[in-house]
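To start, I am sharing the structure in question, which I have written as structure tokens.
Here the complex is missing a single protein chain, while all its other protein chains stay put.
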């Protein structure tokens, strides 16, 4: 789950990490009042779950409260499309107003989990402000990475190397140690998978000041981080993905394509996508029902899939292990009848009770095409598609 | 370093460990006012750095504010002698007033560092309220011990065993997990060597409530726990030990004996004591100057040693490695002359520059007896002692 | 190594779901000797297998040497630690959705311990020859043979097993190492086992996008594996950034892409099945 910048700032404050004073508003009038209270120049930042916000016009330096109000007027309730969002973009419902800071240098700092180290790592670059992927491509030698030990945290002898590479001013070294240790503590205690401070700036007094931050939480930690997860902003998410999540289903909307894919298991889902694409059709989405044996869940999955207007065919590819193919088939039939679904359904089912599953499908009045395996399913799909064009 | 109960309560509150409401007072009037504010019965507890306080009359259940005031009058400014203090006792300067609690059962809980596990361990007993040493002797089978892992803390599967052995009521199990986890967090973050909750009670509503607590901090953590160490109450310590500590010297006052011992190194100090005792004399104290090469420190050590009125002889036993025997001798001579010390000094010195050291001592006007080793020194001491009796 | 005729299995996490999975394993032929549940001490599972309060006690009383974990994610870390402390040689954790911070702790804890972990979030392992399965791979789709299978996926593993069978082969051992970024037994561990296993003549490896484990496997194959390997990577057409978080993309750069993994494994001499539905065919072609 992503946090908004203003939520991340509040959270990190509890770990003694302090950002320039800021306040959040959700109407132009509120933005005006806050800016006035702050006096002088302010920075207005649209609160959205996406990077690349600055380039997309979501951040503005405002000299007067009226300027801030105008900015708010122009952006609140609108969607912003950035390099990291899909073509629909995400809605702006809140704006963060902060004091300005005199920047002498920008640094990049983040903590992520690195599967190779099997631990959190600190990633730092002496050139902040841009996206780390870009830095990794353009100036990889400016990036340093050190691993956190689960007990020791960042080892001071390694951190010294980072400090020297980042050229942290002498007077700020102690603060830098504290910042890294506090970030790590926050990272662990909040079950984060990413905490990014970008930029961390060195101001004209040689102090280090974090300007912007981003926090991603591990969805699997929901059971013990309920308070943090109450910060979830569903309006920033794709509504269908949200609906699927509420049913404990994994749904992925894809940009092009006309095939709805109902599969079980992430690997098989990807393989289904790969084979479909290879045969010349494109998935519009896919929905992973997992090891589920619950008919209601299958029905919901079906409803979600076909709610996508781009879907012209439904591809069902299952390998039933713990899940039972007959139950899934029954769920599909019921949901299809309920939704009056008439489009072609191509089905490949293997494993537990797949014969019974086929029988149920055959007995139904749906437009069913049965394949013996995924390869054949893709071929059938491709032929129907060609015939229809 | 020890914390007072009221300090420990305040500290643990930061870790979500809550004791019955309490307030501290240092005059009878304050105690009266606090008791009145609390209404009804209160418990008045003398704040001293020692266990066994209850039996020594340091804790009183008071039905009225006047009773509490009388108790305060009788005890404030006085010294209490407990089974754990020396014969002088420790002074009472503050009294903690708390609400009373209806106790249905008492449990013992502590975290200490166990050198065998090389980690903190949780010690729990289903019979709280008494000293753990006594429990260990009288009912060792009621005591459970589990190790904390530096990363995992208390392992839940092991904690389940403790919970079942302590017969924690079902409704309090969750609170018990939290209590142990919070205590461990406090233990780690405060560099504690002991946190003891004794008793932890189960009240008539089947809640667990910590009633009394004790915290010892690792003196070696001073450099990073300055805020905690500012809570140090020097009035609870032996003033000579405090003075020695201020000079980074280790001084131990012993109960009987007439020999002041100036040594370097803890092992050699103990060996000196053992050998002296074997020869029929008893050390009055000993002072370990460590690897020190600082003449001023030696002089201070000398002054501290001879400030003990019981000292009739001074035994100096040194093995100079990094330390230089001549510098130490010089310090002794100067300090002895300065304090007009006339009593016999028996000296054994080996190692770096010991010949030069002996020369310095011989040239002085002190009452010096030189021995070639510790064994001989003990013999000389024993002979002089016999002659004087 | 891993499993053999001496394998005695301890099961932890016998809720409704876990019980069903354990029954299936018993039906297949697995020798389950002990169940662990804090509150069922003295009872019997399926009227024959005794419950114990702790894994340590179960091991002491039954000589169990392999553990399987079906417990829900919030309690899975503790179950793994308990089984490690009980000195089980092999621990297979089926549980999905364990917080990644828990797995970091588990891996750190296991560094100096003797247990081998498979998973979590995996279907486990199965030996058609010995009729033993630790986990949830359907027994009826497997048959005894000489192909060693290792996979990051769950159901795609079953698909591969079925294809191997349809191509006329069988499996010496199937190992599902699981889809979590931080897991126990790796591709390399499995490859090393298959190289040494005299029942294994060829190897099928199923990878996925994300991380760099396939590249590490490729490096290892170059110098350590002489047996032929067929592989496929799921997710060649997956959109970037959708499954991989921002974090993963940062660390491994473009290393997480299927194309990079395919390149590395091909360079190491492995045979690529560019269509996941043609794994069996690819295998047939190399013989």
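We just call them A, B and C in the order they show up, numbering each chain from 1.
By definition in this document, a contact is a pair of C-beta atoms (placed from the backbone, for glycine too) under 8 Å apart; a residue touches a chain by one contact, two chains touch by 3 or more.
No experiment lies behind these values; they were computed from the predicted model shown.
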Inquiry  = Let's see if you follow the contact definition: name the visible chains touching the chain that is missing.
reply    = A, B, C
Query = Which one touches the absent chain: B:14, B:37, B:224 or B:342?
reply = B:224
Task = Looking beyond the chains shown, say which of B:161, B:185 or B:350 touches the absent one.
result = B:350
Query = Quick one: which of B:81, B:194 or B:370 touches the chain that's been left out?
reply = B:194
Inquiry  = With the missing chain put back, one of B:275, B:332 or B:346 would touch it. Which one?
reply    = B:275
Ask   = Looking at B:77, B:280 or B:375, which makes contact with the chain not pictured?
value = B:375
Key: On chain B, residues whose C-beta touches the chain left out of the figure   = 51, 84, 110, 112-116, 118-121, 123, 132-133, 136-137, 145, 150-151, 188, 191, 193-194, 196, 216, 218, 220-221, 223-224, 252, 254-255, 263-268, 270-271, 273-275, 277-278, 290-291, 318-322, 350-352, 373-375, 378
Request  = Would you write out the residues of chain A that touch the absent chain, in ascending order?
outcome  = 149, 151-152, 155-157, 160-161
Query = Touching the missing chain, which residues of chain C?
reply = 111-112
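Here is the rule we go by: only the chains that are shown with their structure count from here on.
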Query = If you count the contact pairs for each chain pair, which pair has the most?
reply = A-C
Separation of chain A from chain C, taking each centre as the mean of its C-alpha atoms, in whole Å = 28
Inquiry  = If a residue has to touch 2 or more other chains to count, which residues of chain A qualify?
reply    = 150
Query = Residues of chain C touching 2+ other chains?
reply = 105, 108
